[in-house]
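One structure is given here, and the rest of the page talks about it.
Apart from one protein chain that is not included, each protein chain of the complex appears where it belongs.
In this document, chain identifiers A and B correspond to the written order of the chains, with residue numbering beginning at 1 in each.
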Amino acid sequence: MSIEPPKTCTGSCASCPSLQDDLKKGRLALRAGIFQENPVFCQILGVCSALAVTSKVANAVVMGAAVTFTAILGNAMIAAMRNIIPRRIRLMVEVIVIAFFVIVFDQLLKAYWFDMSRELGPYVGLIITNCILMGRAEAYALQNRVLPSMMDGLGNGLGYSAVLLIVAVIRELSGSGTLLAGTPLAIILSAQPVSSGTPHLLRIPIDIAPAQLMIMAPGAFFTIGVLIYIFGAFRKQEAK
Amino acid sequence: MSLYIGSIVIFCGLLLALSVVLEIAARFFVDAGPFTIDVNNGERTLTAEGGSTLLNVLTDNKIFIPSACGGQATCGYCKVRLPDSSIADVLPTEKAFLNRQELANGTRLACQVKIRRPLSVRIPQHLLSVQQYRAKVISTVSVTHDIKELQFKLIDPPTMDYSYGHYIQVSIPDPQEGAISRAYSVSSPIDQKDVIELNVRLHPARGKIPAGKGSTYLHNLKVGDEVIITGPYGEFELDTDPKTELICVGGGAGMAPMKNLILSILEHIPKKPVWLFFGCRTRADVFYLDLYQKLSQKHPHFKVIYALSEKADDHWDGETGFIHLSVDKYLPDDLRAQQAFLCGPPPMIDAVTEVLLDKNMRPERIFYDKF
Partner (left out) sequence: MDSPAFWVILLAAIFTNNILLSNFLGMCSFLAVSKRVETAVGLGLAVVFVCTCTSALNWIIYYKLLNPETSWIGLDLRFLSFILFIAVIAAFVQFVEMVIEKVSQTLYLALGIFLPLITVNCAILGACLLLIIRQYDFVRSIAYGLGSGLGWMLAIVVIAGIRERLRFSHVPAALGQTGIVMIITGIMAMAFIGFAGMISL
């Protein structure tokens, strides 16, 4: 997919700044980030955290939010600075910008939802090394304007969050028979009544024997492996 | 308050400390030279700081080896021979571009050789006469919807001695890598030593493939803009015997060297028979046809055939189909005495080469520029 440059110029879109062009480009980037170039399935980036935090849907949602937050703002800042970053320290600057936003999110999380911060443990900090963010900064934000870069960050962040959500739903539901446990919106599948201390939204009286393996490490690997297979098979069908 | 100051102090302080340690380590561990580089057995002797690449050292000393990727080991143009180098020194990034013979005789990619000790380098002689030129755009004309004819007047030095089928490298400013260079064949005749003409096809972004950096830059130039050019480069040796027929086959953006060859030959060796076969997609992609047809009328030894590969409209009475079919149709079956110059997309070159070899042309007489 490419955008035809307006008839009056013969250069690439980057030399014709206008809000319309920016939004159009941004929307393309957004769609691409979620579907064609989904960071986890297609580019195989950022799997570390995809595996680690998906034992609970609540954790996955917060992690997805963290990555999207950092991706949008990090891309924006790097795109804004792209013409003044000296070549040699380019990578260092990218890391610092990403680290900055991760620290902000981490501190906010510690302040407003300390339990979640403890559950996520080192994984929020590890967003800094998440290949998705560095990858997008290098591949997109360095060559494009602020608005399209932000939307590219949004697209990739949402694509990543979607994957996390799917994996987490599968794992939590089959592994502990709950959804969003730990939050007031929890849905619990249990024939026995839930203890009064646990906040929950809904209790569905189905008795399932949870497959503990799913919330342990192997469950995560298997889930992602099978999802890659399904996704890959879909893309092959599409390509035909 | 003290928290803010403290955090800034610690942050900057630690980064500073780390940089200092790295600097010291670099001084201590990395042998900084200076080292002597001997070029072509004493013809030139350079001194270089340790750590920089051989390509950079040569460029700094005004020896301009072809290079298109800016030292990323993706183009493979910057080959030089280091007679004292052993295969063990060759980096994995270079191995993709070197065949067994090259590995055996010490050929390396200059952009991957880091200067760590004195070196001895062998560079093809003609590269030593390559110079860097400042030039100014004096004309930009769109000859088709995506090909521009650009003319550059050389300012300093004011003339370039280039020969048949030669090319130059244009320095393209790039926000990420400083300056990169791209090679373009010269389309002006060899007598025109003060003005260099190029034919450049624009490569816009297509899906995942980004826009061509060189073509975008050149298409955006206006009259009066200054550029940096290095040249002349070229390995083509024209057989100047006026009895030897030259067969030029080009396609798409491969017109530039054709124009240079034909105009130069018609001027200097007017009796030499020349064929020009040129393949385009549609009528809109055809250019210079009138020029060549007029020349063909004046010079009976020069024959020109254009072929359109996509559906031609009713105004086209020339050949159709891919160009190698026309080559097959018009040329006799015995081409042992002829020479060929091909320029165009790789599939076209492969197809035409097969046709020529079938007609008994000697493989060493087929020269090509694959773009």
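General remarks:
Basically, a residue touches a chain if its C-beta (ideal position, glycine included) is under 8 Å from a C-beta of that chain, and two chains touch if they have at least 3 such contacts.
Predicted model only: the values in this text are computed from it and were never measured.
Listed by label, the shown chains that the missing chain touches in the whole complex are A, B. The chain that is not drawn here is touched, among residues A:Met77, A:Ile128 or A:Leu164, by A:Ile128. For the options A:Ala65, A:Ile96 or A:Ile187, the residue in contact with the chain missing from this view is A:Ile96.
Even with one chain removed from view, chain B keeps its contact list with that chain: residues 2-3, 6-7, 10-11, 14-15, 18-19, 21-22, 25-26, 29-31, 88-89, 91-92. Considering the complete assembly, chain A touches the hidden chain via residues 44-49, 51-52, 92, 95-96, 99-100, 102-103, 106-107, 121-122, 125-126, 128-131, 134, 213, 216-222, 224-226, 228-230, 232-233, 236.
Methods note: only the chains that are shown with their structure count from here on.
Distance between chain centres (mean CA atoms), chain A to chain B: 43 Å.
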